[in-house]
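Left out: one protein chain. Kept in place: all the others.
A, B and C label the chains in the order they appear, each numbered from 1.
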């Protein structure tokens, strides 16, 4: 089961993870990664915010493709990606990636794979506002490297 | 921040993860692993169950030591382990491991480390009941190997 | 052909989308970027650093030699920063 959600509203992790494993008692573990907005301005500055722009249509297509690839590479029972867009504040949840499997190694590895790929493939862009000026977040080489690692690696479980 | 809970009652993942990052807007991500009871009896059998016995006192001591080691090996802001004991049914949550960090790689790796170590160090024992007979779950060599991997490995982030 | 712009490429060009008719010698993605940059002004500024301009055709990533078809939806954007 693949579930992809692109939304402006927040999500409830408990409810989402419960839905992922509902009715399937062969699932032994669920790995998840929740991305949060970090405060770029620091505690002394006026409130910072982040606005996430995305490419409606392509976003869902890319996230679905990434999820399908994870389901092929690992023995997963279910896979969930929720990504928010719009204006978010420090501490807000941005993204939830979760994978469910009979085997914990498969769940943990595929969860890392999904967040690494999502960082380099999903068409989202972050505009940071530190209270005085706006700045588009630059892509990180380390993200490209993290994603490239998975391309080089064959499945090891 | 280290939080260790050994309890018979269920836990709410949303609330636990929210508490983990509350008030710290330097946290960029939270990795978590939730272990669930698998149905050993299969869909055609009568209901199966699992009873978790543990060693009160030593359990908390071991889980705290494992969490402290994770905090030393990775740049973590917070670390949570909740482990249930008592009688559980298929689909029930057994364990929650969660780590929070500014860096997703640190959160994901340390979460895998914690669940691997917990499987070989935390004094819990599973008694399975498939509806007709009871059986103590045997330790898996693969769990020892997963834990040993971390001992051999130096920090790579 | 429909062109879509995102993030700072959108901000620099000054619009989110436009409808264009390609000259007959613009047949692939690389030629499209050359042609857009040749319009000068905001376009030249937005497409100056060609290596950081990503292109999707019909919502799939493509390379510079990807051939364009009439009716394609072509999106130009900087490296993604989601997650």
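What we mean here is this: a residue touches a chain if its C-beta (ideal position, glycine included) is under 8 Å from a C-beta of that chain, and two chains touch if they have at least 3 such contacts.
Please read all numbers here as calculations on a predicted model, not as lab measurements.
J.: So there's a chain missing from this view; which of the remaining chains does it actually touch?
T.: Result for the missing chain's touching partners among shown chains: B.
J.: I'm checking contacts with the chain that's been left out. Which of B:38, B:104 or B:119 qualifies?
T.: Residue touching the absent chain, from the options given: B:119.
J.: Contact with the hidden chain only, please: which chain B residues?
T.: On the side of chain B, residues 35, 52-55, 57-58, 61-62, 83, 94-95, 115, 118-127, 136-139, 143 touch the unshown chain.
To be clear about the criterion, only the chains that are shown with their structure count from here on.
J.: Among all chains, whose Cα centre is located farthest from the one for chain B?
T.: C
J.: Let me have the rounded angstrom distance from the C-alpha centre of chain A over to the C-alpha centre of chain C, please.
T.: Computed from C-alpha means, the inter-chain centre distance equals 26 Å.
J.: For chain B versus chain C, what separation do you get between their C-alpha means, in angstrom?
T.: Those two chain centres are 48 Å apart.
J.: Please report how many Å separate the Cα centroid of chain A from that of chain B, as a whole number.
T.: Computed value for the inter-centroid distance: 22 Å.
J.: At which residue positions does chain A touch at least two other chains?
T.: 35, 115
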